[in-house]
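To keep things clear, I will list the structure first and then write my remarks on it.
Only one protein chain is missing from this complex, and each of the others stays in its spot.
What follows is chain A.
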Amino acid sequence: MKNSKPTATSYFTRDRAWHPKAYAPGYKSSVLRAPTRPLIAIGNSLSETTGPAFGDDIIGPLDNDLTLNFARPGESAIGERILVHGRVLDERGQPVPKVLLEFWQANAGGRYRHKKDGYLAPLDPNFGGCGRTLTGDDGSYAFRTIRPGPYPWPNGPNDWRPAHIHISVFGQAFAQRLITQMYFEGDPLIPICPIVRTIADPAAIEQLTARLDMNSSAPMDALAYRFDIILRGSRSTLFENRPEGN
């Protein structure tokens, strides 16, 4: 038997005080859906450091354009036209290339195309509300949509979600899997939202707030917002010589 170096990469430990806690009673649904026993720490084996990859073949030409991908021919969704773009990086600042991002959101009036959404605001016949894209070699991504409206929800007697877009991200490992929400700079509903407030640290909330990016807007067409997404960093570099670097 020969000695061999460990083969498994591992990822930076999640800071669970930076993330929202499971039990956050201001967000009532979390009360019965939060585990009460401590999580068992197991670190990363190959089960956690591998993960699915998706190829360009799954991405259709309109998948990253929510203004058009559900619209009737010659029409488009109603609302404030925006581009959302940014980069997916890890905690070392390295780009995370060729990973799948998926987006979903309400329409301009705050109504979701979902049979459980009974809000009075009408559906937009030209807006479905889902989109997806792969990051480029430099971790960059972009999609076009309309700015979603705020909507009321049955939590407190008068709670309203800020305008937000849900974002699902695959990294290169199942351990990096993440779902979050993107908010819009300057929205006064952000600091009073019970879901936002599941996050304790104001700097973490700021990290979920997209900034208006006039330099990336399309004149006479669409405003732009910049939103970078950070995934867990990898520990692999120091002792291992991987073909892709880190």
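One rule holds for everything that comes next: a residue touches a chain if its C-beta (ideal position, glycine included) is under 8 Å from a C-beta of that chain, and two chains touch if they have at least 3 such contacts; residues count from 1.
The working rule: contacts and distances are computed from a predicted model.
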**Item:** Name per UniProt, for the chain absent here [options: "3-methyl-2-oxobutanoate dehydrogenase (2-methylpropanoyl-transferring)", "Multicomponent Na+:H+ antiporter subunit A", "2Fe-2S iron-sulfur cluster binding domain-containing protein" or "Protocatechuate 3,4-dioxygenase alpha subunit"]
**Value:** "Protocatechuate 3,4-dioxygenase alpha subunit"
**Request:** Looking beyond the chains shown, say which of A:Leu134, A:Ile199 or A:Ala224 touches the absent one.
**Result:** A:Ile199
**Prompt:** In the complete assembly, which of A:Ile78, A:Ala121, A:Ala142 or A:Leu178 touches the absent chain?
**Reply:** A:Leu178
**Asked** For chain A, which residues reach the chain that was dropped from this view?
**Response** 6-10, 12-16, 18-22, 24, 27, 29-37, 39-54, 58, 60, 62-63, 69-70, 89-93, 102-105, 112-117, 128-130, 132, 166, 168, 172-175, 177-181, 195-196, 198-199, 204-205, 207-208, 229-233
